[in-house]
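The next block holds one structure in the form of structure tokens; read it before the comments.
Only one protein chain is missing; all other protein chains are in place.
Every chain is named by a letter (A, B and C) in the order it is written, and numbering of its residues begins at 1.
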């Protein structure tokens, strides 16, 4: 793979995303800068799902007929391609409904270790044990750990955030200790864009024998990610943020760990033997995929990964880098606008959040919307982070492969327009 | 609504399901008799999802821009139509990934009552308490209760099954007692076709203050069902069995109960207030829908419900009744074939399972498959039921609105062919 | 232009010069409400004497819509019997949930009619109702406190 690859042809790419040609609010051209919340899907992904549904749809792993064979092949083939995309073995990929379910799966399964056999001892957690997260986590990687602590009597601790929006690692040694059972953190913040130093945290966790859980929701869609190389124990991400369908996400788990992790959701297709008196369970990944799965969605996510691969993850990252630099520069030059998060592009992805003096984010978002510019306003499911940075809410623009420099310009002018409208410039 | 409605025009309906025109195994016409596992989707459902994705896709309940408004409307509108379809209020419908998640949600949320506030006292369960299920349950409504019992120290008990495949209610009074906290049972068995007497079980549960959980996976797709009128506390079903997408299901819960049921999956969009020290949660249904939901799939399920409504649930039930009667008669007339489940159509839906003397179900399925006939073989995720009836496995044909009497005939001839092939007839 | 339809002058005036803002004594009950999607919050106190809303005082942070609607609220309810205040609340809630299809009655809602345009933006309805939810909650707490 080369880092000097040709830049993206955004105009050509956009032809694959019909929704980007629509207009909003009385004929305004849509400027979609909310891919951090959910991305749009290319026709290739929609077609893959539709073709599957019109030719091979059946319950997977359950039938002995041809349709069921074909459906099972399509489903497992998608798993293999997705695994390859993230540097994993096929049986290290568990399909979930979204990243949120993935984090909950690990948290509940650890809680279940208390009533499982001795092979699950590695996951036991209780009073005296500690769970370490960060103050910049999305609620999806925060509330499930609060709840696990509440259920088991373990203690929740967390890394703070510096005023620049970087992880404050100054108390690394006092936070990650022999008491630590889990260290869960975002690969890239969905608000700040900050890319966290995975190896520092993984090394610290390993030294004390703690498990690592990486929230890769904002990294896997935007650049090359290899979980094997990162050395994390578990990782989660969602299909809908990476050109894939909603309703499908992935939990990655190292093979040795998944092998003994107790089940979470139970029901059909995840069992080995069921008697009224008790049941035993299938090996992973089946053990963690109870019920009829999101079959066509997994197929769609497979097609999304194929699409991303053809475009090239390095090129996507480079493209977003350019957009982010332009946004940081353009917004940074507007008086009264303050960027929330790093103002340089170093170790930083393409989520650019900001506040405007005298204009509430909700009002700014409304002005942008009236101009056709779709951004997100609020705390972006990272309320404690906003509190830590002393702002109740922010405006977030987030970029993807289909965004252009024109759209960054539109954002900057829109922000100026909001200031004019509310009489602060 | 009238029960003397005109019969279905199956030929016309089949035009909406392109997959049904395909051939399998060297040009054999596909005879799809596996809708009990998963149904096929009409073009109308695929189109609804695609239109949504190409015009209004965005993260719901999270943005202040027009796309997000339109997406939220489409999602909530689907919820309202689905609620109406099953006799529920809109806020009594929780979207899950499948029925299996729905049962797990109730089971885990009950377990969480132990570490929730006093308002959740209604759901507390522990040693001395009992959970009552039946021996004919699908693993999805069986294993989660085993696990809840294991986690909390409660005791699992169950109704047996008569040799005819009916629920054995003779020990009703000794099974449902003051110790009973939950009674969970299938509306219609996915193996036997048996329709269970909901009111008898609901009345008994109410008398002792136990909660009822109805597995409606095989009833909601096949006839008119009104949860409000049935008086159950909770119910679950899956979209993929009723012409809708995979990856979406429904948990119905009575409003008063959902109001105090503790959360299960936690994360974004289900919170009220999040601080590092602790969180509070949104009212239902949001409380139970953590993370970006299966948006387009909910829209697809809304379209499926519209489709079913136009065809008419009474008519669908009547149509399946005719097919079931023909299958029971046709198979019943084949020497060496034994129906597993009621042999009359009274209180019985369109799942017809059987065994063939001297031909293992897997082998019978293979012969049928070679003729283009897709059935399911095995224990159909109801292993204890098969054990109770003394058969290791069975062949199941299951019908839906797009099946014809011709296809029933094909099944019966296929069974004879299997007997010939294995030299038992 | 759409934007002016939503942000009527009346709304911007109330936003820039809110009426009755600040927390005051005496009061019978206080309510804290938060909009979980954006983190906006309001703390609102009511003082009810002989079933008349004698004072409403509040503090909080939020967008122009939530701030202005709380300001309008104080104009509408202070000095009114609780029953009448609740009628105004019902009319305002109905207006806001009407998706822009409801013609507001100026006699009842006074400056509140300016929010008719907001009702077309479902994501902003919660903003407009934040103060009113706090008012409803605070009054019912004050009544609870009195009967208890």
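Here is the rule we go by: a contact is a pair of C-beta atoms (placed from the backbone, for glycine too) under 8 Å apart; a residue touches a chain by one contact, two chains touch by 3 or more.
Note that this is a predicted model, so its numbers are computed, not measured.
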Contact set of the excluded chain (shown chains only): A, B
Residue of B:64, B:182, B:217 or B:377 touching the missing chain in the full complex: B:377
Residue of B:94, B:367 or B:388 touching the missing chain in the full complex: B:367
Contact footprint on chain B, counting only the chain that is left out: 25-26, 360-363, 366-367, 370, 377-379, 383, 386, 392-393, 421-422
For chain A, residues in touch with the removed chain: 61-64, 68-69, 72-73, 271-273, 282
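The rule we apply is simple: only the chains that are shown with their structure count from here on.
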Chain whose average C-alpha position is farthest from chain B's own: C
Two chains sharing the most C-beta contacts: A-B
Cα-centroid distance, chain B relative to chain C, in whole angstrom: 45
Chain centre separation in whole Å, for chain B relative to chain A (CA means): 31
Centroid distance [mean C-alpha coordinates] between chain C and chain A, Å: 38
Chain B, residues touching no fewer than two other chains: 62-64, 68, 271, 273
Contacts with two or more other chains, residues of chain C listed in rising order: 37, 121, 124
